[in-house]
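As you look at this complex, bear in mind that one protein chain is not there, while each of the others sits in place.
Coming up: chain A.
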């Protein structure tokens, strides 16, 4: 199981365009991808409604995790999306 912990620096958090890009990227994976706020339950990272409902704002600390071939590359891409200004 691969995992990344990262602080969200995107100005609008995981709302609006970054949320859409994040979900679309996760959705390409053939395996499950989860996202959680620290201390929060993980939710399906391929679900725009679940990701929006997390209400991730700039400065929040999140955990993304996945298991499968290519999981590390995918998680790196997701980290990049939430780290963009």
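Quick note on the criterion: contacts are C-beta pairs under 8 Å (C-beta built on N, C-alpha and C of every residue); 3 or more make two chains touch, one makes a residue touch a chain; residues count from 1.
Heads up, the rule we're going with is that contacts and distances are computed from a predicted model.
Participant: Absent chain per UniProt: "Phosphoenolpyruvate-protein phosphotransferase", "Metallophosphoesterase", "YeeE/YedE family protein" or "Imidazole glycerol phosphate synthase subunit HisH"?
Facilitator: The chain we cannot see is recorded in UniProt as "Phosphoenolpyruvate-protein phosphotransferase".
Participant: Looking at A:8, A:23 or A:62, which makes contact with the chain not pictured?
Facilitator: For the chain that is not drawn, the touching residue is A:23.
Participant: For the chain that got dropped from the picture, name the residues of chain A it touches.
Facilitator: Residues 12, 15-17, 20, 23-24, 27, 43-44, 46-50, 52-53, 55 of chain A touch the chain absent from view.
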